[in-house]
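Removed from the display is one protein chain of the complex; every other protein chain stays in position.
In this document, chain identifiers A, B, C, D and E correspond to the written order of the chains, with residue numbering beginning at 1 in each.
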Amino acid sequence: MKIAVINPNTTVEMTRVIGVAAARSAAPTTELLIRQSSHGPSAIEGPFDGAVCLPGLLRAIQQAEADGARAHVIACFDDTGLDAARALSHRPVIGVGEAALHVASLVAQEFCVVTTLSRSVQTLKMNILRYGFERRCPQVLASDIPVLDLHRPESGAREKISDLIMRAMENGAEAAVLGCAGMADLAATLQQELGIPVIDGIDAAVRLAEMLAASGLAPSKRRGWAFPSRAGDFLQKD
Amino acid sequence: MKIAVINPNTTVEMTRVIGVAAARSAAPTTELLIRQSSHGPSAIEGPFDGAVCLPGLLRAIQQAEADGARAHVIACFDDTGLDAARALSHRPVIGVGEAALHVASLVAQEFCVVTTLSRSVQTLKMNILRYGFERRCPQVLASDIPVLDLHRPESGAREKISDLIMRAMENGAEAAVLGCAGMADLAATLQQELGIPVIDGIDAAVRLAEMLAASGLAPSKRRGWAFPSRAGDFLQKD
Amino acid sequence: MKIAVINPNTTVEMTRVIGVAAARSAAPTTELLIRQSSHGPSAIEGPFDGAVCLPGLLRAIQQAEADGARAHVIACFDDTGLDAARALSHRPVIGVGEAALHVASLVAQEFCVVTTLSRSVQTLKMNILRYGFERRCPQVLASDIPVLDLHRPESGAREKISDLIMRAMENGAEAAVLGCAGMADLAATLQQELGIPVIDGIDAAVRLAEMLAASGLAPSKRRGWAFPSRAGDFLQKD
Amino acid sequence: MKIAVINPNTTVEMTRVIGVAAARSAAPTTELLIRQSSHGPSAIEGPFDGAVCLPGLLRAIQQAEADGARAHVIACFDDTGLDAARALSHRPVIGVGEAALHVASLVAQEFCVVTTLSRSVQTLKMNILRYGFERRCPQVLASDIPVLDLHRPESGAREKISDLIMRAMENGAEAAVLGCAGMADLAATLQQELGIPVIDGIDAAVRLAEMLAASGLAPSKRRGWAFPSRAGDFLQKD
Amino acid sequence: MKIAVINPNTTVEMTRVIGVAAARSAAPTTELLIRQSSHGPSAIEGPFDGAVCLPGLLRAIQQAEADGARAHVIACFDDTGLDAARALSHRPVIGVGEAALHVASLVAQEFCVVTTLSRSVQTLKMNILRYGFERRCPQVLASDIPVLDLHRPESGAREKISDLIMRAMENGAEAAVLGCAGMADLAATLQQELGIPVIDGIDAAVRLAEMLAASGLAPSKRRGWAFPSRAGDFLQKD
Partner (left out) sequence: MKIAVINPNTTVEMTRVIGVAAARSAAPTTELLIRQSSHGPSAIEGPFDGAVCLPGLLRAIQQAEADGARAHVIACFDDTGLDAARALSHRPVIGVGEAALHVASLVAQEFCVVTTLSRSVQTLKMNILRYGFERRCPQVLASDIPVLDLHRPESGAREKISDLIMRAMENGAEAAVLGCAGMADLAATLQQELGIPVIDGIDAAVRLAEMLAASGLAPSKRRGWAFPSRAGDFLQKD
């Protein structure tokens, strides 16, 4: 079964990292289609990037669907373009942000999100409200570590994230969601270190995408996600 | 990987039906442990049955865990005993009600639940509130068809459920959750007939249980689900 | 008028303490039936204890009703088994947790709960949401004092609880609810010391039970609290 | 123990009816102080009447407190002036609207309010939100029967109210609150006829006032209900 | 176009300050009717003052409407009497509290209110809930600076308010609403100093009143704001 994992930005290295994380989680019978936008911003940092990446993201989804993808993962924790993608596609579409939140709510009564930029906090809080997790996930914390520093040991990134989660635990968090694809490596380490579930969105999303596809489910085409009448024209032209 | 599916009532025929449905959804690599309570009510109809079934249910979960279960499914749409089971177990525990609601929210912006008894409506509404789906799932409808009539063609059960869902669609539902294990057979037929996603909780729960176990996740042991100090004594004595 | 006060655990000393507190609040015309579960856990600490105590609790309620109780109080701040008890009984059933919260909301715009164990916090928060007090009671604090230490002067229990309430007052609390039957003695002292209303659930529940019984009210038997069809069989057998 | 019951309008006949209803509910040891505003509107129909009645209402409360009232009941279903009265008084103050809603939530999971005028519906909905009952009481229905017609048999008032409640029951109500003091007579009849709890606010409020006074509770004087510095001057002058 | 700005208290100096602030914001084509209550409290500090000022406030609104006002501003941050005024008037009525909150929500995703007295905090929180801004405005802070000290440089008022806003910014506020008419002077200074939008209610309310009047809008007269039948009598008599 083919599952598409789409990086909505245009940075090849990030697409590679996402692909490695997805491969760790995919079932042996899954063939991953790791894709990225053909044009658009080099990273999704805040609502402007989240807006201008959309044509490239939607085109990549359309292409992946033409290539036989049975489900799509949008590999950006902001879940940008989720409604548009579900309208465009006849297959399940999962955002890594929503995936992580759903999974967290199955292993903790109350949990937190730790993301990179304070610029993204309100977007995540709005998503949390849309999905219904505002009571379960009252804390969204920004580490303000540059994404590229996450993997440099001397940056102290892991320690800083660990400290943030421990502070959240004092305020009631019983599990933590890592709100950035670049943090996927850290999940297992932090889970062991902190003794609470630590959820990585790529893992959650790839597995949920496989699951929904296997169940024969797809976005409802009534109302908001009805197939867009102008989809064909636009995607050719743009 | 062993996954336990526990029928919290004592009716052997219902355990068998649940087992058949679970087998349809389980991965080839999954070994299902289909269990039922050793004692307790013959069906879970309302909060009294939901209360008195708990010791038997919890004992069955403890036994399944001792037998190597890597995750547990509570096969009752009311999700009775979910918090107690998550405290008792070191493995993921999924209720079929919550599983269906989570899955529905990934394929529809607004959806309904169709259950059998009006006696269960408030329990389900309270669960929907707890999980955070009160805005996504504003309609919980009771068919008031006796469970045993669900499979008799002359009972008109399918037509009645179909009518209820169509009424819900007029009021905004874009997908339907079947709120009773005995309705699992109907999901595929209704989905085709009505043209919207129709979700069966057993399917959703078995797949989510497999997924969480594979991800190495388990209930957070901080606060509410900490392992109960009296678990050993009680389960031996009772 | 007979009012039953049921301790859902099996510790005789706690039943005695509850009885003393209830006697302080009951009207002269009230005859108290102080009962405890015949079997089950020795204390209700978290959702597992709250689940396994239910058959014993429900049996005690059924017995008290047979003995002429006109109303029932469930003497556990978690309000465990409230829906099942209201289904089983034809008389008002009041939990000490809900009673205290209702009363607090009549004497303060915003208030806090101070309980013993952090293990109980999420159960209380969920109850607060069910009853509708989530905006009025945003703070649920755990003292983490062992119940048996509450009355030992050298334990510093009163000071610790007083400190917790003062901290809650700085964050907006205008009254405090004592979330443990064992704290009933402290209510008057703390109220005087802190200058805000301090509410004890036993007092609130006994008076509300008397009041509802005198008003001729009883649980609605439509839908969720309809008398359970299997009540007779089960309670005989179990 | 003296309990004041204050009619915030200036119609003597309504004060008499309220007094009769209160007397049915008061304990033998209670001495009722039945009072009315010295000036103000002849009925409270909507927010304008609810505003201009306040000086007269507050003066009556101050006088009743000087006369030894241990608690006050505001006998208007809109609960007008509740916060101002709680600031002014050092004794419990209960509105008949809030009293009925609290009691209803103890005997039904979902209930409705039936009031007289559609003009009052939004005021009641706002109160329901303030108190936290918006999920428990989603239906507020207006009978649009003139208050004075409530007791004329040929007006068909009882039938019309009964019909409204039955319609609410079809939409989920399991109990009904009568949202007008003039309906107090009907509560017992309707309860018997409809087979669900029917709650009258005067009964609920008188008993809650007695109960809070007996418990030694009073409005918290922190923040919003702190005694008003200008209370003395104003009430003398106005 | 005449716009009335009504100070609901009887302090001439505050009316003058309000008039100066309103004049700064009014359009050149606007003729301001700056009014104050003929009788009532000298300041609105808490719900008691907010209640007893209402007859005077409503009379002033009625007079202003007779004098040709096309819209009314209630110049008290508590928005006292808003529903009664909207029932009484056939012209738009705007409270300075609601005006500031609406405007803040158009320039910030999350914001705070800084008011003078902790006594007003619950009233403001309740208004915020009524208007729907409870998620956008989670912080309501009291400076506890006496109103008359706001303009004395040696009082350190500006520094204290600035400190409060900076603390709110650390907790997520992206804009600040000044919750007191006497703070209007400080808005521009604080906005420049803190680098975030700082909103003054008088400015917001005067402009919204002009805008609604120009749009030909007025309070809906269905249900709660229907013209009160007793308005004429009462306002003559009282």
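Everything below uses one rule, namely that contacts are C-beta pairs under 8 Å (C-beta built on N, C-alpha and C of every residue); 3 or more make two chains touch, one makes a residue touch a chain.
All figures in this text were calculated on a predicted structure; none of them were measured in a lab.
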Which shown chains does the chain we cannot see touch? A, B, D, E
Just to verify: which one of E:Gly132, E:Gly156 or E:Gly232 makes contact with the chain not shown? E:Gly132
For the chain that's not shown, point to the residue among E:Arg35, E:Arg207 or E:Arg230 touching it. E:Arg207
Could you pull out which residues of subunit B are in touch with the chain that's been left out? 109-110, 135, 172
Which parts of subunit D are in contact with the chain that was left out? 121-122, 129, 134
What does the interface between subunit A and the hidden chain look like in terms of residue numbers? 39-43, 45-52, 54-55, 58, 81, 83-84, 86-88, 118-123, 126, 129-130, 223-226, 228-231, 234, 237-238
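Going forward, only the chains that are shown with their structure count from here on.
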Using the touch definition from the top, how many steps at minimum link subunit B to subunit C? 1
Shared interface numbering between subunit D and subunit C [over half = same, under half = different]: same
State which chain is most central when centres are taken as means of Cα atoms. C
Distance between chain centroids, defined by C-alpha means - subunit A, subunit D (Å): 52
Just the number, please: Cα centre separation of subunit A and subunit C in whole Å. 43
For subunit B, which residues are shared contacts with two or more other chains? 121-122, 129, 134, 223-225
Quick check of your reading of the touch definition: is the inter-chain graph here a line, ring, star, complete or other? other
Inter-chain touches occur between A-B, A-C, A-E, B-C, B-D, C-D, C-E, D-E
